[in-house]
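Take a look at the structure below.
Every protein chain but one is kept in place in this view of the complex.
Entry: chain A
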Amino acid sequence: MTQAAAFLPLLTVVVVLALLHRPLGDYMARTFTGTKDLRMERGFYRVLGVVPASLQSWRSYLTAVLSFSVVGVLLVYVLQRTQAVLPYSLGLPAVPEGLAFNTAVSFVTNTNWQSYSPEVTLGYAVQMAALAVQNFVSAAVGLAVAIAFVRGLAARRNAALGNFWVDLTRSLWRILLPGAVIAALVLLAGGVIQNFAGFTTVTTLTGAGQTLPGGPVASQEAIKLLGTNGGGFFNANSAHPFENPSPWTSVFQVILMLAIPFSLPRTFGTMIGQRRQGYAILGAMSAIFLLSTTAATLAELAGNGTAPQAAGAAMEGKEQRFGVVGSTLFGSASTLTSTGAVNSMHDSSTAIGGMLPMINMMLGEVAPGGVGSGLYGMLILAVVTVFISGLLVGRTPEYLGKKIGAREIKLASLYILTMPTLVLAGTALSFAVPALRTDIDSTSILNPGLHGLSEVLYAFTSAANNNGSAFAGLTANTPWLNTALGVVMLLGRFLPMVFVLALAGSFAIQDRVPATAGTVPTDRIQSVTLLVGVTVVVTALTFFPVLALGPLAEGTL
């Protein structure tokens, strides 16, 4: 394949998203601003005991988010612990405590980190009633928080951010469920399986035995991608032919991951009544997305490293039908969003090709990021960027007519600091505490040397950003990693949400001051460039030292 032809799949994805983001973005804006409730929604509100017209302050909205998530963790935990008595569990026993905790947290936080191998751990009951449900609702929670933040920016002296239960309901009934049904039918037509057959054994052409899995896969696959979740029905995730049978289903899955996150800037622009501001956010997301995906593709096509050169191409851990290009496009989309699904094994990528997914996550997953979380992540960076440019030119920093005072910049800074703290502290503890280090070295790490550090760094980066992909050689089903990664996933999801909603509350009670000659514009090419610059520089300064110890050293020594 020529170098130029290698970028045709990426171009296809860009064209589809360019056509999709306006109608979908406008539809989502209507969904969250409309005053009418569907009949079935009214029934749901009655069961919930919720009055849809009653609005919540940021504290009340946050309490609802946290209540819903706590109950979610408990339910997923209990379902795993009682697996042995649930129907369609394929004879599998209860999931052990540590692993059940890690998995419950993982799916509620939209991470879908999997310390386990699904084929030998989870039956259909837990996959459907616990995990698939969280695939829907964790995405809906992210979307709700993003919409609440946008309402805070749009409000004028009005503390109300909306009603979490209404936003949750509308996200599910009007966006995620219809989207998942359409996606599941397309995937079915593409050959993704959907049955309740369990494991069957066949005698192969050579007369040997082969075990073949079954399962309700297409229904789960659809929301796994549309909700930027990423947890595979099978261990091999989207590399498994039953999850992702062909090159076109793979590109379709890439589009599913990106569809909502890349449409949300339009929703944002429409809801604040300034579409250009939405385009500025979209522009910054797109620039990073295109740069990173291109770089990863070039790195893997170059195939540097001893093993790829010995084989003649970086095909270890890649499927023949996807090839190098179909693998890097998927891996980039998966780590630039919070999906974490894989159709190739990132642990076997070239040093630089494996570092780029890590950098994608270290950017805070904002290009375009997870469902909802990508938008609020990029908007926080926009606030920080305005603050910095305000300082540079000596003007009062304001974003969309909202003053960035001491309280606002503190909250934005806390948001920015949370993820790197979790990544670096988790990685450092794993190596600095002698007992943990022994366990990490002897049990967890698969690849020796520099690559082993990368495996642990990747795990904490993935957990803190709620991504869920892995350098999967790492054995994470140990007491330390199950616990530490579980805690990191929880804090990495909910601390930022606390800061985002608090910031939304503080913007909401402000009036919107009109733009004057002294206002730094945020919808110009220069401001988009500055936003990209701040996003990259914040990451570079924070993570360069540890990247130098891992993948950079491996790629250059």
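Definition applied: a residue touches a chain if its C-beta (ideal position, glycine included) is under 8 Å from a C-beta of that chain, and two chains touch if they have at least 3 such contacts; residues count from 1.
Here is the rule we use: contacts and distances are computed from a predicted model.
*Asks:* Missing chain's UniProt protein name, "Potassium-transporting ATPase KdpC subunit", "Lactose ABC transporter permease", "PASTA domain-containing protein" or "Cell division protein FtsL"?
*Replies:* "Potassium-transporting ATPase KdpC subunit"
*Asks:* Among A:V105, A:A146, A:I175 or A:I193, which residue is in contact with the omitted chain in the full complex?
*Replies:* A:I193
*Asks:* Sort through A:W113, A:F149 or A:F242 and give me the one touching the missing partner chain.
*Replies:* Selected residue, touching the omitted chain: A:F242.
*Asks:* One chain isn't shown here. Among A:V137, A:L256 or A:V520, which residue touches it?
*Replies:* If we include the chain that is not displayed, A:V137 is the one touching it.
*Asks:* Decide which residue listed in A:T35, A:T203, A:S442 or A:T516 touches the omitted chain of the complex.
*Replies:* A:T203
*Asks:* Can you list where chain A touches the absent chain?
*Replies:* Residues of chain A in touch with the missing chain: 1, 5, 8-9, 12, 44, 47-50, 59-60, 63-64, 67-68, 70-72, 75, 117, 119-120, 128-130, 132-133, 136-137, 165, 168, 172, 177, 180-181, 184-185, 188-197, 199-200, 202-206, 208, 210-214, 216, 218-220, 234-236, 239-242, 245-248, 250-251, 304-308, 310-323, 326-327, 342-345, 347-351, 354, 446-451, 454, 471-473, 554.
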